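Right, one structure below, let's go through it.
All protein chains but one are shown in place.
By written order: A, B and C. Residues from 1 in each chain.
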Amino acid sequence: MNSLSSEQLVAMFNAMADSMKSSIDHLCELDGAIGDADHGVTMSLGFEAVRGALAELDPQQAPPTVVFNTAAKSFLAAVGASAGPLYATAFMRAATAVKEQETLDAAAMAKVVEAMVDGIRHRGKAEAGDKTMLDAWIPAAQAANQAPADTSLPELMRQVAQAANAGAESTIGMQAKKGRSAKLGARSVGHMDAGAASTALLLNAASQFVVTTFGSH
Amino acid sequence: MNSLSSEQLVAMFNAMADSMKSSIDHLCELDGAIGDADHGVTMSLGFEAVRGALAELDPQQAPPTVVFNTAAKSFLAAVGASAGPLYATAFMRAATAVKEQETLDAAAMAKVVEAMVDGIRHRGKAEAGDKTMLDAWIPAAQAANQAPADTSLPELMRQVAQAANAGAESTIGMQAKKGRSAKLGARSVGHMDAGAASTALLLNAASQFVVTTFGSH
Amino acid sequence: MKTKKLINNPDNIIEEMLEGVLAAHPDHLYQIESSPRAIVAKNGPRQGKVGLMIGGGSGHEPTFLGFVGKGLADAAAIGNVFASPPPDPALACAKAIDGGEGVLFMYGNYAGDVMNFDMAAEMAAMDDIEVRTVLTTDDVASAPIENRSERRGVAGNFFIFKAAGAACDKMLSFDECERVAIKANDHTYTMGVALGPCSLPHTLKPNFELGDDEMEIGLGIHGEPGVERGKLRSADEVTDALLDRILDEMSPSKGDRVAVLVNSLGSTSLMELYVINRRVKQRLDDINVDIHASWVGPYCTSLEMAGASITLHHLDGELTELLQHPCDCAMFRAG
Partner (left out) sequence: MKTKKLINNPDNIIEEMLEGVLAAHPDHLYQIESSPRAIVAKNGPRQGKVGLMIGGGSGHEPTFLGFVGKGLADAAAIGNVFASPPPDPALACAKAIDGGEGVLFMYGNYAGDVMNFDMAAEMAAMDDIEVRTVLTTDDVASAPIENRSERRGVAGNFFIFKAAGAACDKMLSFDECERVAIKANDHTYTMGVALGPCSLPHTLKPNFELGDDEMEIGLGIHGEPGVERGKLRSADEVTDALLDRILDEMSPSKGDRVAVLVNSLGSTSLMELYVINRRVKQRLDDINVDIHASWVGPYCTSLEMAGASITLHHLDGELTELLQHPCDCAMFRAG
């Protein structure tokens, strides 16, 4: 069965970093409509810091749990903001979830996604429907959780990404309840949440990476 | 012979005030190209102050010399800037030049224009060709001075205004030597001097007023 | 079209700004070597004194950096532009300024700041430093009065930090310092208006759009949408609109005293601010409210945003004394 090595996991983080870098303006624009216009900068700075920290690791010596923990620390230290604690906590939970694993197969990746959602929920105390990144992450975790046991890693990631896309889309109709845009009330309706948008981009980049690495089945 | 009463002189000042008011943006733009973009504001504020002060006079009791002195004081008090001392001095000289006169005929108006030039020259210490309002005032005074003794008041004013127009035009090719735009050196070439432009506008408004009042001969 | 700024690589802008700040204010401030986004007052922190840490995203200068100094804040944790700092600099500040009596964390109420500073507080607790947090929530426009605790902290920080800093400097107990901080926040009301956007150094694009003849009342200091968008009105009308909402909530009695802050969001000139201040004085005179003191200028900015805010700090004897207490900061002095 397909399974990501630590080296491949690092490469997947780099693919996500690339995706954030090329989306800076787009995400800032989304955040600008109902927030403070910095989400693209924050996500890109954060993932560039992750890229840099992971490059220092020797993937032979560093199992996936170390990769996630390194990502957590470097992301947080680089950016703060809302995204910092949320993603740092998410990555730390992911690190715990894969503590014993040498490589990550479909089942492990499903655990990763679910652990990340737990982390984001724990840190931010938001609920589904509050118009945050959770509205992309929760359906992503549900897709991972509901996938049959024999789903391949590429197929799993495809479904996860697709669910995140739909989740991000669904935030357009929502009224913000958490975060900066919450002060907006009804005026937040009609705009996609920037954090949900970046979630979808990240999971699509991850899915694409897996497909490229293993083929689509 | 045609001769301006004090009442008509006041009305002529009001016509000049109207002209300045409708030229604020134009004169500011000219000043902006090589100066500090305020000449239209200054001239209009100044002439509005003159309008206000002259309205307080009883023209029956106030000979032309009083009108000019009142204009000098109110203009200066309202605006300062470069235009303030220059026009205040000019009006004071005009007041002296017509001290004995009950009304102003062509000869008196010629003296007024020449006295004003003397005042501006005395106060500003500029020379012909320095790219200032003098480059419109000096030809205006020359026209007044060279007009045959029998020139009618409307005709005199027409010639004065025409000379000022040509003088203002001639500043386009000049390099500034006095005033704010003097720091510019060669970059001042190609722009009409704002003070010369307002001089032409003032003298045209005055000429038009005289023509309207007395007909063109 | 990109907004023009005098910057170098935007990735380094905070470090470069801090280098410039330290170069200009070496007698007031130092940077913690292991955590350079932690900026500490040279003469503030001392044994037996409650420490006061403030902080938040950059781009609001002189808030927060400028209010670090003897008599006001002991340290500031500095984030990226409009982004909360991570926990690390806040933790480093807490350690540097702890005088054994606990450390007060004060900052504007934004989700990101709360998460990061709370993490820092938890970490400080592990090092046996007691941290308590008082959030500033002076932005009247950002939530109805029933939900005051959800409001954002904006320019009123100036008065709230000043009161708390004075309490700390007077060596009051942790309980007292916390009480004073909460009280100062409760007595502080801000309303702002924006006329034009600012641009983040990374994007150089306006962070919101506003019609050529429009203004927005209640817009946040990071460009978060406000409560009312409309045609630009005269300074007096805008001042009245802002003051009406403030006075409505504050409901001062005749003879009450206030301190006033008329603040520029960035590019609005002192000339305009003083015109506004004139109207504030007229309105307060009309209802017999005394002005104890006024500050007019750029105290809490949003980079080069155009607009202004008005803050009233509703004084009683205690708050007056705290306001008068001397302080000596890099970018602000009083007393």
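To be clear about the criterion, contacts are C-beta pairs under 8 Å (C-beta built on N, C-alpha and C of every residue); 3 or more make two chains touch, one makes a residue touch a chain.
For clarity, every value in this text was computed on a predicted model and none was experimentally measured.
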{"item": "Which displayed chains the hidden chain touches across the whole complex", "value": "B, C"}
{"item": "Which of C:Val258, C:Ala308 or C:Cys327 contacts the chain that the document leaves out", "value": "C:Ala308"}
{"item": "Listed residues B:Gly40, B:Pro64, B:Pro139 or B:Pro154, member touching the removed chain", "value": "B:Gly40"}
{"item": "Of C:Gly20, C:Gly100 or C:Pro144, the residue in touch with the unshown chain", "value": "C:Gly20"}
{"item": "Hidden partner interface residues of chain B, rising order", "value": "24-25, 28-29, 32-38, 40-42, 45, 76-86, 123-124, 178-184, 187"}
{"item": "Absent-chain interface as seen on chain C, which is shown", "value": "1-2, 4-8, 13, 16-21, 23-25, 58-59, 61-62, 81, 193, 195-196, 201, 212-213, 215, 232, 234-236, 238, 260, 262, 266-281, 291, 294-298, 301, 303-304, 306-308, 331, 333"}
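Assume only the chains that are shown with their structure count from here on.
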{"item": "Chains touching both chain A and chain B", "value": "none"}
{"item": "Intercentroid distance (Cα basis), chain B paired with chain A, Å", "value": "73"}
{"item": "Centre-of-Cα separation between chain C and chain A, whole angstrom", "value": "33"}
{"item": "Distance from the mean Cα position of chain C to that of chain B, given in whole angstrom", "value": "54"}
